[in-house]
Every structure is written in C-alpha cells, then in structure tokens.
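Here the complex is missing a single protein chain, while all its other protein chains stay put.
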Amino acid sequence: MTIGVLTSGGDAPGMNAALRAVVRCAVVDGMQVKGIRHGYQGILDEDIIDLDSLSVANILTTGGTMLKTARCLEFLKSEVQDQAADILRKHGIEALVVIGGDGSFRGAAELAQRGINVMGVPATIDNDLGCTDYTIGFDTAINTAMEAIDKVRDTSASHERACVIEVMGRSAGYIALYCGIGNGVEEMLLPELYDGNEDAIAERMLATRAKGKNIYMIVSAEGVGDASGLAGRLKEKTGIDTKAIILGHIQRGGSPTCMDRVYASVMGSRAEALIRDGKRSRVVIYKNGEFGDMDILDSLMVRKALPNDFLMMSRKLIR
Amino acid sequence: MTIGVLTSGGDAPGMNAALRAVVRCAVVDGMQVKGIRHGYQGILDEDIIDLDSLSVANILTTGGTMLKTARCLEFLKSEVQDQAADILRKHGIEALVVIGGDGSFRGAAELAQRGINVMGVPATIDNDLGCTDYTIGFDTAINTAMEAIDKVRDTSASHERACVIEVMGRSAGYIALYCGIGNGVEEMLLPELYDGNEDAIAERMLATRAKGKNIYMIVSAEGVGDASGLAGRLKEKTGIDTKAIILGHIQRGGSPTCMDRVYASVMGSRAEALIRDGKRSRVVIYKNGEFGDMDILDSLMVRKALPNDFLMMSRKLIR
Amino acid sequence: MTIGVLTSGGDAPGMNAALRAVVRCAVVDGMQVKGIRHGYQGILDEDIIDLDSLSVANILTTGGTMLKTARCLEFLKSEVQDQAADILRKHGIEALVVIGGDGSFRGAAELAQRGINVMGVPATIDNDLGCTDYTIGFDTAINTAMEAIDKVRDTSASHERACVIEVMGRSAGYIALYCGIGNGVEEMLLPELYDGNEDAIAERMLATRAKGKNIYMIVSAEGVGDASGLAGRLKEKTGIDTKAIILGHIQRGGSPTCMDRVYASVMGSRAEALIRDGKRSRVVIYKNGEFGDMDILDSLMVRKALPNDFLMMSRKLIR
Partner (left out) sequence: MTIGVLTSGGDAPGMNAALRAVVRCAVVDGMQVKGIRHGYQGILDEDIIDLDSLSVANILTTGGTMLKTARCLEFLKSEVQDQAADILRKHGIEALVVIGGDGSFRGAAELAQRGINVMGVPATIDNDLGCTDYTIGFDTAINTAMEAIDKVRDTSASHERACVIEVMGRSAGYIALYCGIGNGVEEMLLPELYDGNEDAIAERMLATRAKGKNIYMIVSAEGVGDASGLAGRLKEKTGIDTKAIILGHIQRGGSPTCMDRVYASVMGSRAEALIRDGKRSRVVIYKNGEFGDMDILDSLMVRKALPNDFLMMSRKLIR
C-alpha cells in the first residue's frame, strides 16, 4: 500500500514531528510513503518524492516543514480537484495524510469525494479548529509570543510607556487570550469580542495611570485591525506615549515545544493507524483530554468558543 | 473574611502565578490574605505576612515561590497538626489555600479534620497526581529537560557516543516519557515499567550500532536508579562510550511556560472562588479537558496510569 | 561621600547589572548612593531615592532598568543644566554615574562643566559609540534579534518566500551586520553603506532564485528606511512573495547574556573606582581587548567604522 503526505496552509511548529510519525509508523506497518512538496500545488506539479525512515531523521526538533507548504487558490476549482485525484492515483497513492488547518481539510474533503482516502492532522498556530481542543503549533506560538512580550514589558516598564502588541489570529483570539493571561497584560483585544470602543480603552489607560501604575500593555489579535493606527490614536486620546509592536512571522517558527513535539507525534501516528485500519475521511482530534478522530466533513461544521471563564478571571488578575 | 495561602513541598514553576491569582481574586472579592512562608513549617513558626495586590506584582513570570517552601516532617504528628490549626485560628485564618503535591494535600486534609477549610492547588513538576491530568510546573519542567537533552544530543552525535540522561521522577515516569518522545530518544526507562534488564538494553545498543546508527540516547527517570552506574555498566557490556548526565535541579526552575502561567492562574482563581462560594476541602483539578474540583481526601485515592498508547507509539518512531 | 546614579536614553539589557555594581562597590567603599529615577528628568523632578546593597538585589539578571529611563529634551537648555547641577548639590551628590549612550554623555559633560563630577558607563544596544568596542546591551540585542530571525527563516523557507527583517540601528548597522552574518542572510542593508539601489537587490533576488535557491532573507537596519515599503516594492519588481518583519522593541528587553552581565558589572565597578580614586569626567571604555577610561568630552569625538573585513567576508559565505 502506498500513502501520500503533505503539509498545507500556514506552517506551524510540529508539522515536521507529525510528518516523521506518519512516515515512520507507515514504514513499520509495511507501507510505501510519498511526500508531496508545497501542499496541494505539489500534487498538480507532481512534485512528489519517496520518503523512508531516514528521510525524516533529525526533523523532530525543527520548525517549519521539510515538505514546504503553500496556499493553492487554483485548487478551489472542481476540475483541478478532479485532476489532482487522477494524479494521486497515477502515482499509486491510495490514501493521503493532510497536515494543515481548515482550508486544507476542505481541500482534502474534495479529494475524498473523488475516491481518495484522506486523513487530516490539525496543524495551525491559531488553534481555530472547532473539532479539536489542540492544534499542532499553538503551544509553540504562544510561548514564542509570550517570551517576546516579556521582553517588551522590560522596555515599556523602563520608559513607563503604553504599548499595543499585535499577535497572530485573524478570526480567533486564542493566542491573544493565552498571552494576555500569561503576560499579565492590562488589556486584550480579541476578534470574537472587540467592540471597537477606543474611547473606553483610553479611559482605562488614564484610570490606570491615575492610580499610580505607569505601564499599560495591550495585546491585540491581528483580526482586530491595525495595531499601529490604534497605538497612534490612543496616544492622541490619552497623551500617553504608546508604541505598536507587531510580532508577525516570528510566531510561526522555532523548534517546537515538548507538547507540540509529543502531541504532533501522537497525531501523526494516529493518522497512519486510521489508514492501516481501513478508516476513511477522518480528522485526528484531541477533545475532552483524549485523542480521537471524527469525520472530516463533520469536523468543518464545529464552531469553537473562547473559554469565557478565562476571560472573566483575567480581569480580576490585573491590579 | 481572612484566608491564608502557602506553597509546600518541591517548588514548581507557576506556583507564583497561582499565588498571584489567589491573592488578587481574594482582594477583588473583599477578603484579607495572609501568606505563610516556608510551607507548613511557617504555620508553626508563625512566619505569616500580609499580602495585597501589590505584594504579588511581577511574580507571574518568575520561577520558584516568593513564599518559599519546605518539607516539614514534624507536621506528620497529630499534636503538631492540632497546634497548627490553633495558630491559624489565632491569626483569623478561616480558610487555607495549599499549593503543592500529594504530601501537601495530606497535610491539608489533616487541617480540614481540625476545622480549617482547605483548598488544594496541584503543583508538582512530576505530574504524579491521579486526580488531575495537569499539575502546575510539569509543562515547564518537560520543556527545560527537553531543551537540555537537545543540547546533549548535539555533543553525543558529534562523538557518536551513547548516553544515559537522568530526569526527575521518583515514582512517576511522566517527564521521562514526554522527553523520551519529544527528544526522539532510543530508549526510555520509566519507574512504572522498568524491568532492570540491562543486558537487553546492551543488546539493543549493539543492534542499533550494527545497523549503522551511531547514537543511542537513554532517558531514565530518577526512580529507576543510579544513572552513572548504569552508564558504566552499559559501557562495559557493549564497549560503547556511554556517558551519564543528571539534569537535576535545573528542572525545577525557570520562568514558567505559557501553559503553566495560564493554567496556574486559572487554578489559583478557582481555589479562591471555591472558598468564596462556601465550598469545603476541595482540590482544583483539570480532567477530561476541563477545570473542576473534587474532595481533597478522595483526590488522594486516585491512581494515575501512564498513557500506554504513547508508549507503544514511541517504539515505532525510532529508526 | 555621596554619589548619584541614573540611567538615561533608550534602555539596554545589562543597565541593571551596571547599576548593581556601582551601588555595591560604592557601599563597600563607604559611600552613600542615591538613585535618580527617569534619567535627567528625575534630577529636575528631584525624583531621588536612597540605594543600598539590598536595593539592588535580584536585578543582575533582569532586563530594563529599575531606575526607569527617559529622554529629556528640556535638559538641552543651558539654564536647565544649571538648575540640575544645583539640585544635585542640594542633595549632596558630588559625583554622578550616568549609564547611557552618547546623548546621555553629552548631558553629563554639561553637568561636568557646572562642577559635578561625572562618570559615563556606555549602554546602548546599537553599539554606536566610537570610544568603546563594547556597549552594554549590544550582545543581548544581537542574540534576541538572531533568535527571532532564526524563527523567521523556518517559515520563510517553508513558504519559499523572501523577507525584509528590520532590526534596530538608526545610524549604526552593527545589529544588522552581526545578525546578517550570524543568521547567514542573503543581503544586509546598513545605513553606513546602503546606496538605495533597489533594482540591484531585485536582480540579486531573481539571480538567486534562478540558481535554485528559493529563500532570500534581507536584514535591514532601521536607519535604512521603511521595511514594509521596501518589501512591497521588491515583490512588485521580482514577482517573489516578500514579507516585511519589524522586530522592534523586543530587541531592547530580556535577561542579559553572560557577556552583558559580566562586562556591565566590570564597567559599573570601574566607574565607581574612578570616583573613589579622584578621577573626573571620564567614560569607562573597552578598547583593544581591555577595559579602560577616557575623557568624556573626548569620547564624544571618536567616530566608529564598521569592520570592513566582516563585510567582505560575509559575501563569500552566502551560497
């Protein structure tokens, strides 16, 4: 039996750990493994390489993805999906492991409808998949962002400045929420909740200063909007020197944390086991403290809510 | 209402985050907070200080415990427990938050039987409490150990040596298991499972070398026994240069990871909320992906099993 | 004898280590020490506190400055400098240690002309002081930037993107040069040398891609100009996806490296020793591999050149 594996969408630390697990478990179970480079684009380009146990040596600890990744707009077209399924069949690939986020799983579901068995492994630093409590890369990303924000705090405190720190998260505020609590910031702006009331933020900044606390750190998710503009407007409203810091792509890289290495390994090995056991069109998930799996199309229907108790608690923790 | 708080037993990164949450939530809810220094010993010594919101500023990000900690053997005596309960009452402390491991909770349960309301917050780098899937400090400890082992791998690979790396865990192999997978080591020795068959290890070392792989890393939990001795015996049996590295106390320190900061904050705030809501003798837990609480005496009865699927998987991941 | 100490200008990791050394050495030598908060502004505000050995406990390892810092435009006026000298005398401060960069030393030189003994300790992450080969904070800043750029490389390589990474350095390219070599980037843009020829950069980007290397990392110093604009124009010229990352204030913070802790300690202790030994108006320097000191006014005249051999070498190191 021959399986394919690809990484798709935004890269996330731990993708390599998951890939290594898929490959090594498949080899132990007697399968052939083909790696497809550059995500779905690589199917169309037939950019396909053989992988064995040695191919994935020394990648467990590395960020990024050795198979490269890409976003492939062309793949949204039905005729391109037909073509991709044909190419996979031509290469003898009966099952495909897709390591990526919801966009990648949508593509996988299309291939499933064209007769390719697909297994999704959730990997996105945004942790924005409703079907699973854990996604590969999130734990590394929040630690990277948190350590950067710890450093920003040093200099903000020294200058008694305010700052707006933009972290990743277009529609999901998970990174902002975890860093908000983990860094003990004065304010978090989350796309799910932000009401755009900048006057209220300015008032809280002034109230905080009035009681003698001369630092005001705001963590804002990307989806909330332009951090530089916000910093400028808050400075104007309050008279308090307010800097913008956009953490950007550093949040995607780096050697994965222990949790990301371990959980990515478990998820990769489970994807392979599902194929071996004859399951079809599943996503590996972590839910209620346990690893499991669910139908890939169903998985795309699940919505995720921010933990409200975290939010309420966080307000009590700020002096 | 006045509550007390102490940290007890081995220190764990995140204890300060939990302490900060207890104090700040209590202040918001109108309570007085007294910090007891050096664990149970501090009750006997009446080493008790007032804490307010400002007292716990800037500790969220720090390792160790600002209240200090200790192991107090004397506290095992019934008459000393009577005396401690009296001292707490004398200081007006109606409820006591105990941040620590199972030994600390046993002490708390004794105070509970003497009329003091107690709330346990699980903090131990060993993750060896059956009542909860998460304990404060474990996530930081595994990342600290993993990063150290990554470094050991560099030099072991350069010299093509074998090594035995001892991590913490007297009776529990969690740190060894997570690092074993996270570092991709060739062998893990866990106290729950290790059969003491050194000849078998030696054979696997030789078999690995025979197939051309010139590194052999063994992660061994403290409870398995003397790593230096084992390294020496394996060297003798195999002729392969084998070094012992004992990671030791570095695993207890360091700024907590994001997960440890966030979860410790949640657990501390929940302990306070339980007191505020009139609950008695509970332990805050994280189980099945959710925070909750259970009776402190019951909590001590729960056994914990190593995740067997992790173990079986890990064998397939090594080339 | 009473001495004052302040930190001024942009903060730099290691300022606290220098401060600790000044204070502890002065105490051993029987002096009184007064800390002036918020740089020169704090003289005018008489924001002055007593410091002893215990005041500076636990700051050796911390970023930022416990005395806070500020840029004080008002202090450029002659009458304000007169006033500041009077205030220092009023508080019995006979000598003042100024931890900061060239702007701070200019202020110190003005006080010297008004009869206050001043000692400069060079601290700036930009390493832009001609009088000294080492400035406090530079070593930490280059490591912080380098680690961030390592992470950016992971994701850029995964997406086979180009990127422009802006590091600090308004007029000095030291951080860009060291990171350029340390991160092995394809191109460095240094304010001392950059000719603004974006077409040439675009050509090199295309030539690199033509030979099959699908990553192109550019490190650009702040002084070279808007990184976002440059990334956009390069993308347009080349058709290669090019992202901008502005590292910003994270470069100022963080626990100092070993070199910054040790050298800052040496420099702080030397500043104190110069006062004790009756020297006047000096700057502590590190030159030709040795610590020394020179006249503070003279120090401001020395120009610094980028190491040309580093630059020429760096071109040979890129594939």
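So that you can tell them apart, the chains are marked A, B and C in the order they are listed, and the count of residues begins at 1 in each.
The working rule: contacts are C-beta pairs under 8 Å (C-beta built on N, C-alpha and C of every residue); 3 or more make two chains touch, one makes a residue touch a chain.
Fair warning: this is a prediction, and the values are worked out from it, not measured in the lab.
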Quiz item: Taking the complete complex into account, which shown chains does the hidden chain touch?
Solution: B, C
Self-check item: Of C:Tyr40, C:Phe75, C:Phe105 or C:Tyr178, the one touching the omitted chain in the full complex
Solution: C:Tyr178
Quiz prompt | Hidden partner chain, touching residue among B:Ala57, B:Ala157 or B:Ala200 | solution = B:Ala157
Self-check item: Contact partner of the left-out chain, one of B:Thr69, B:Thr135 or B:Ser269
Solution: B:Thr69
Quiz item: Which one touches the absent chain: C:Ala57, C:Leu73 or C:Ala200?
Solution: C:Ala57
Quiz item: List the chain B residues touching the unshown chain?
Solution: 7, 11, 13, 38, 62-65, 68-70, 144, 148, 150-160, 163, 243, 245-254
Quiz item: Contacts of chain C with the missing chain: which residues?
Solution: 20-21, 24-25, 28, 53-54, 57, 60-61, 133, 139, 142-143, 146, 150, 178-179, 181-184, 255, 257-259, 261-262, 265-266, 269, 287-291, 309-310, 313-314, 316-319
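The criterion applied here is as follows: only the chains that are shown with their structure count from here on.
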Quiz prompt | Per-chain CA centroid nearest to the all-protein CA mean | solution = A
Quiz item: Rounded to the nearest 5 degrees, what is the angle of the rotation relating the C-alpha atoms of chain A to those of chain C?
Solution: 180
Exercise. Return the distance between the CA-based centres of chain B and chain C, expressed in whole Å.
Key: 40
Practice problem: Please report how many Å separate the Cα centroid of chain A from that of chain B, as a whole number. | Solution: 28
Practice problem: Hunt down the residues of chain A that sit against at least two other chains at once, touch-wise. | Solution: 150
